[in-house]
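Every protein chain except one is present and positioned as in the full complex.
The chains carry the letters A, B and C, assigned in the order they are written, with residues numbered from 1 in each.
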Amino acid sequence: MTATPFPTGKVLRLPGSSLDQLVQAALRAAGDGAVLYAPVKSGETWTWDVVAPEAAPQAEWWTRTVNTDLSPKNAMMPQTEDIATWRNRFRDLEIIEPPPPPPAVVLGLRPCDAASFDILDDILYDGEFMDETYRTRRMRTLLLTWACARTGPACGCDAFDLTPAATAGDVMIYPDGDDLLVAAVTDRGGPVLDHLAQGGGARDATVDEMQQVAGALAAQTTEIGRRVKLDDLPIDKPGEGPPQAFGSAIWDDLAPRCLSCGTCTYVCPTCYCFAVNDEPRGSDGRRVRTWDSCQYKDFFTMAGGHNPRPSKVERVRQRFMHKLTYHPERYNRWLCVGCGRCVVACPVGLHIAEVGAVLAEAMRQLGPAKEGDLDGSGR
Amino acid sequence: MAVTEHKTEGAPAVTPAGWQPKIVAFCCNWCSYAGADLAGTSRLAYPPTVRIIRVPCSGRISPRFVIRAFQRGADGVLVAGCHPGDCHYSTGNYYARRRFLLARRFIEYLGIEPERFWVKWISGSEGSKFAQVMREMTEAVTALGPNRKVREAE
Amino acid sequence: MAVVDKQCKCGSGTPARNPLIPYVATIEKVVDEAESGSVRNFFVTIDDREVHDSFSYIPGQCGMISVLGVGESMIAYASTPTRPGPLEFAVKAAGRNTNALHELRAGQKVGVRGAYGNGFPLEAMKGKNIIYVAGGIGMSGLRSMVNYSLDRRDDFGRIQVVYGARTRGELCFKEDLFENWPKAPDTSVHLTVDVGDETWDGPVALIPPYLESLDPSPEGSVVIVCGPPIMIKYTLISLDKLGFRPEQIILTMELKMQCGIGICGRCNLGSQYVCQDGPVFTLAELETLPDEY
Partner (left out) sequence: MSATTGNLQQELAQLAEAVRARAVELLSSGEVSLVIGHQRPWIGSEAIPAFVKASERAADLVVGPQCAAVLAGYLMDEAGQGTKVAVIARGCDALGVRRLIADRRIAEEDVHLIGLPCLGRIDPVKLGAAADLEPGETVDFEIGSGGLRLRRAGDEGFTDGPQLSEVLADSCLVCDVRKPEGCDELLGEELSGLMAAATAPPVRTMAEWEAEVEELASRSPDDRYTFWAEQFTACIRCFACRNGCPACSCRVCSLDSYQPKWLGHPTELPEQFMFHFIRATDVAGRCVACGECARVCPANLPLMYLNLKLMHDIRSLFGVDRPHVPQEIEPLGKFESDDPEEFM
């Protein structure tokens, strides 16, 4: 999957101390009533939530912190969201659609997190049926992506065809010393820079200057990137028999330590599975969409009790096969951005890095991909 | 991390004038319910703020019932049962006593004002005690105003 | 709705209708298909006339029917698009929503949305003989196709319906089985029951041996199988004995489906989603997918 090239449009240099001007510019570009999502500390964990512009972290937060503990996924797909409410008066039922969410700006998400929205778009935005609640937010949200000045021990974006300065979102922010180089990525990023330019705090910068800084940041590598080589993972084309990885013996070794909890799926920016449940209150109520996890025992249970994936082995295999085989077969892209959150959050160390390395090694031992795989790279 | 649109609970912070609390009472069928009945038949006046839920025994009530009542809008909850030794099932209220000695402290620990959750032994012959408890409890809960904690937004 | 360029998520673009929100619909009629009351056919009309009339689907597709406050179920349409009128959902009481559905009477409201799934391969089946093999509630998945093939009789060759249920009372759509279908040209209906009783004078046998006794020829034929997993398992063995190749055998898969539009990540067989790439698969396709259903 070829990485998106660096932006080539307008570039501005902004001192880190006047980050608020960029925030105001973005809020104005996003439209009236726009809300700001920024990193915020909730209890002991850094997560994303709507904050007042003045309560957003200062620029040095991004220098000091590698990434938030929870992903910005909840800005686009909240953990709990009403699909509809209903009023039922026996013979007359009324289903009411909730009001559309306000426009939003997501300040300072990392390139891996911004890329995760491009991945979710393939499923929730461009599919034959669009997930309207996701699509509405996605259309009204401006993503300000903050490239990584340094990588963390659990980072692994380079193992999944990304870099610490991958181009994603609507506006890229490249840290350059105490300054920030701000470049527009999409047409929607343009107005942000126009508003910023009027603000007076920023001055012009050249594309070469920005691409030089971006290139240096993108060149950083990670430990996981070095140890996890997924190129050998043959993505069998549909129609050639069950994927080889499905029958591998590694799942029986990896699965027993799993707690079947939802931690890995809930901290993951690319896990999008959800459940729809009704919350009746008398004759009225709300149909609520909430995050759900394929690791839960009842995720696949059908009416009448049959469960095609009753034990941990099937469920652990399902999760990692989805990310490393099933999704790439359909969308030609890993369902992972290497953000490293599952590496840190899993209480028993069962995460995409180890599974990716072990699975790739198991496939190497099986020998080259079958002749049906055209260029042997599997993608 | 729950980004919740329903962050604020439903009830207003300030107590509207003439506000009447909603009190949910779990009354054991053999004693407290009979006590409440007696209070009625003896024409004892007590505020109409209580909604009685009849249960076979105080031992039947799980502490989560209390949280569910507060969730759905109760301002006060009473658990009433037979005096130790009078239990129709002989040991139900002894287990309930241990359970609610703990639950009272734990619910208080989570932040709900202690005056909102009462546990009383009221026998079938104590109609007056039932009316008295109702008056005292209504007074205490009215002083506290509507309960906003653990309560669902309307 | 404004066409929105993927690279730039801009443009006001009024949001289209959320596919997860059902349309309000009314139950016109409820027919007990099985004497035990376990299967009921609901005739449902979407209140919004314009939506109902423009509602298009093909046999083999499914729709979500929902009792608000309980949940949603993915049910294959028992009605055929060739006959305008209410949508028909033949529902067996199995889970929370279907049991709640069984409590409803004509005139009450439900939520419906659909049509989802690929439906039967109508083009590929043109000109072929069709053998329908159904077990118990499985007939609800095939009835739409049977009626469709009878309404467009010339498109297809000889039609044989092989249908078995536990007892005579459990046979669904008795009117079709005994009156309508036998009268259709070059169409034969073969019924069997697991347990006979005094009202039944036909064969008493499980479907696989009964199918083998009928010995349908695989030449120029397609066989569609629908029913409980145990019945499918042994029917496939019989079909293999009778010389049917995997490409000729069409199955409908049944997995937990919550969204019905391929985005809730639940009903996958490998990379294929039953609600979108299915529920209809040929045995040849199934053999390329992980054996996890």
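Just so it is clear, a residue touches a chain if its C-beta (ideal position, glycine included) is under 8 Å from a C-beta of that chain, and two chains touch if they have at least 3 such contacts.
What you see is a predicted model, and the numbers here were worked out from it, not measured in a lab.
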Using the whole complex, pick out the displayed chains that touch the missing one.
A, B
In the whole complex, of A:Thr63, A:Gln198 or A:Thr290, the residue touching the missing chain would be A:Thr290
Looking at the whole complex, which of B:Gln20, B:Ser42, B:Thr91 or B:Ser125 touches the chain that is not displayed?
B:Thr91
Missing-chain contacts mapped onto subunit A:
42-45, 47, 66, 69-70, 79-80, 152-154, 223-224, 253, 256-257, 259-263, 266-267, 275, 277, 279, 288, 290, 293, 296-298, 311-312, 340, 343-345, 347-350, 353-354, 357
Positions on subunit B contacted by the hidden chain, ascending
1-2, 4, 6-7, 9, 62-64, 67-68, 71, 83-84, 91, 94-95, 97-106, 108-114, 119-121, 149-153
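One rule holds in what follows: only the chains that are shown with their structure count from here on.
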Taking each chain's mean CA coordinate, subunit A and subunit B are separated, in whole Å, by 47
Can you compute the centre-to-centre distance for subunit B and subunit C, using the mean CA position of each chain? Integer Å is fine.
52
Between subunit A and subunit C, what distance separates the C-alpha centroids? Give it in angstrom.
37
Among the residues of subunit B, which are close enough to touch at least two other chains?
none
Please give the residue numbers of subunit C that touch subunit A in the complex, ascending.
4, 6-11, 13, 15-24, 68-73, 94-98, 107-109, 111, 229, 254-256, 258-259, 261-266, 268, 270-272, 276, 285, 287-293
Any idea which subunit A residues touch subunit C in the complex?
83-84, 86, 88, 90-95, 97, 100, 121, 123-133, 135-136, 138-139, 141, 170, 186-188, 238-243, 246, 272-278, 280, 283, 285, 287, 289, 292, 294, 299-304, 306, 308-309, 314, 318, 321-322, 325-327, 329-330
